[in-house]
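See below for the structure under consideration.
In this view, the complex is presented without one of its protein chains, the others remaining in place.
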Amino acid sequence: MPHTVAQIAAALGARFEGAGDLTVTGAAEPAAASPFDLALAMDPRYADGLAKGRARVALLWEGADWAAMGLQAAIFAPRGRLAMAGLTRIFDAGPAIAPGLSPLAAIDPSAEIGEGAAIGPFAVIGANAVIGPRARIAEHVSIGAEAVIGADALLLAGARIGARVRIGDRFIAQPGCVIGGDGFSFVTEERSRVEEARATLGKPEQTKPQSWLRIHSLGVTIGDDVEVGANTTIDRGTIRDTQIGRGSKIDNLVQVGHNVIVGEDCLLCGQVGVAGSTRIGNRVVLGGQVGVVDNITVGDDVVAGAGTLITSNAPAGRVLMGSPAVRMDQHVEMYKAQRRLPRILAQIADLQKTVKNLREKGGDGDP
Amino acid sequence: MPHTVAQIAAALGARFEGAGDLTVTGAAEPAAASPFDLALAMDPRYADGLAKGRARVALLWEGADWAAMGLQAAIFAPRGRLAMAGLTRIFDAGPAIAPGLSPLAAIDPSAEIGEGAAIGPFAVIGANAVIGPRARIAEHVSIGAEAVIGADALLLAGARIGARVRIGDRFIAQPGCVIGGDGFSFVTEERSRVEEARATLGKPEQTKPQSWLRIHSLGVTIGDDVEVGANTTIDRGTIRDTQIGRGSKIDNLVQVGHNVIVGEDCLLCGQVGVAGSTRIGNRVVLGGQVGVVDNITVGDDVVAGAGTLITSNAPAGRVLMGSPAVRMDQHVEMYKAQRRLPRILAQIADLQKTVKNLREKGGDGDP
Partner (left out) sequence: MPHTVAQIAAALGARFEGAGDLTVTGAAEPAAASPFDLALAMDPRYADGLAKGRARVALLWEGADWAAMGLQAAIFAPRGRLAMAGLTRIFDAGPAIAPGLSPLAAIDPSAEIGEGAAIGPFAVIGANAVIGPRARIAEHVSIGAEAVIGADALLLAGARIGARVRIGDRFIAQPGCVIGGDGFSFVTEERSRVEEARATLGKPEQTKPQSWLRIHSLGVTIGDDVEVGANTTIDRGTIRDTQIGRGSKIDNLVQVGHNVIVGEDCLLCGQVGVAGSTRIGNRVVLGGQVGVVDNITVGDDVVAGAGTLITSNAPAGRVLMGSPAVRMDQHVEMYKAQRRLPRILAQIADLQKTVKNLREKGGDGDP
């Protein structure tokens, strides 16, 4: 869909100069831009790219001389990535979910479907489920019995919402995510080898048979404005619900274990794993592939770099790296020392030789 | 569904005191318990919580004075987590899979469906598949041609069982798991750079073109009483089957490669990855995000902590941690040394200076 420069600037809350009625249909990197694209050149290092491409209008850094670059118009945005959020929203055609309820969906007659909701083919909505107004539910989604989903939800192909899961407004579920699988909670009749290994610091008694009994799982509660990534899994809690707080965003292939509590406005990046009964505070950011062990507390505003393994409680505000996790500055120091280590070992050997010589020379004669 | 205190105690094989005919409809943490919940307070440190909540009956530690706590009844269970398995089973409403075969399922006429099996809408059952008695198969499940599944299976929404996969009794498949995807086994016509890197310890010859031919995959065999987590993937073997032994439980987002053999009564926690042709013994416990490389053997009763990377054969009974994995006690020692390292490097620099001084003073004059 074409938009004018003036419309785009208004939507971004940004300022424009030049031909405000020029229209574009998409956005592109400067060198690849066609005459119908808005070139994205929010930094002077993109100026060369602009010369190579054919854009007539660009999103530019403050103070750029757009006329001299051969452009017909320019938009100036003070914070580039924020402008990106606006721009990509403008140009995103979004998923094509036909309005209304597909005759090919299996909707239990007792389910309550909000006004203006759209439900795609082969979706399954269970008994007494409650779906909020204006929900868009794609093909192959399944929503279990008595699940409750708020207003303006977007559930993409094959998302699975288990029975009795409760979710707030404006929820986004990427394809294939599973909310409300059973928790992985098993117990042995006797003390298990894992319990022994913990109790004995790695020296459990010898082999004995053990078989695992399931601790059954009950519920999940999710706040408003939460997004869950493709093929991510969030397990039910036992006794109390697993909880995801308002505004938190969860990437693809993330595992959230039973009884975990994730606070508000958190980001959990791709392939993060949070084990059972751990509490994550508010505004926590966990980088890709971060692991958090079970039954610990990660404080508010903690930031953990990619691949960090958090094995013990982390105080609020801490920035963590490493496996196991330590403070970022300590990690950097430890890592530098580690890289020097092979050289240092050689120096120590030298030192030992020298000291030996000194002792012999000095006639130092301890036995 | 309401249960009496006496019924619950009997189901748990536990002892109760007080009003055995009191009924409850769920279980809760002590502070959050309503008068219709059984409060879970298996340790004296929960006593405060009990005072805050409104429970009339609790699951208590041995010797607790329930009457003094204002309760009307108490259940005493010697092993708390084991009692949890019983309790959550009592209160779990379970998935709502309507009895009988949904008219919206696509069941091949040649498939053999056991007595009392329930199959949900949009499930697909392939030619000559065999489904045991009392199986409960939810919506969107697909079961390939000639697959065989034993009695009392529970397959949740969107579980995928490939053609010719063979599974024992009481199998549980969480939503979205994939049993019998093709193994990731490719070969190049010439020796590949990976083979060279291994052969030359990281100094392969220079670049050359390579393209990958698929080694096709054949089967998977799974024993009785196995559970597979949400979105977990278990690949087919080449030549011989990938195997999961009786009683093993696999968590969410786990990857089990082609030709892997997992023994009996193992636990594989969330996001574990086991690469091709590796053998895992019996009663092995792999913590979250553990990786096991291809073509090795992990002995019986091995326990590996979260995030461990197992890169070589592990003897039976060993407790492993670290990346690459070492014995737990050695890991702890190495890690402590590593944390001291930056300080130690400073001490070594001091030592070098002192020794230099001593040598100069002593007129020690090697060139």
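Order of writing sets the chain letters: A and B. Residues in each chain are counted from 1.
One rule holds in what follows: a contact is a pair of C-beta atoms (placed from the backbone, for glycine too) under 8 Å apart; a residue touches a chain by one contact, two chains touch by 3 or more.
Computed from a predicted model, the values in this text were never measured in an experiment.
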| item | value |
| --- | --- |
| Selected from A:69, A:194, A:213 or A:306 as touching the chain missing from the view | A:306 |
| Which residue of B:88, B:102, B:174 or B:233 touches the chain not shown here | B:233 |
| Touching the absent chain when the full complex is considered, from B:25, B:313 or B:357 | B:357 |
| Of A:156, A:256, A:293 or A:314, the residue in touch with the unshown chain | A:156 |
| Residues of chain A (touch criterion as defined above) contacting the omitted chain | 27-29, 32, 40, 79, 81-82, 84-85, 88-89, 91-93, 95-96, 102, 104, 120-122, 138-140, 156-158, 172, 174-176, 225, 227, 229-231, 247, 249, 251-253, 265, 267, 269-271, 283, 285, 287-289, 300-301, 303, 306-307, 316-317, 319, 321, 323, 327-329, 332, 335, 338-339, 341-342, 345, 348, 351-352, 355, 358-359, 362, 364, 366 |
| Chain not shown, touching residues in chain B | 106, 122, 124, 126-127, 140, 142, 144-145, 158, 160, 162-164, 176, 178, 181-182, 184-189, 192-194, 197, 201-204, 206-207, 209-218, 231, 233, 235, 238-240, 253, 255, 257, 271, 273, 275, 289, 291, 293, 309, 311, 323-324, 326, 330, 333-334, 336-338, 340-341, 344, 347-348, 351, 354-355, 357-358, 361-362 |
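The working rule: only the chains that are shown with their structure count from here on.
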| item | value |
| --- | --- |
| Geometric centre distance via CA averages, chain B-chain A, whole Å | 22 |
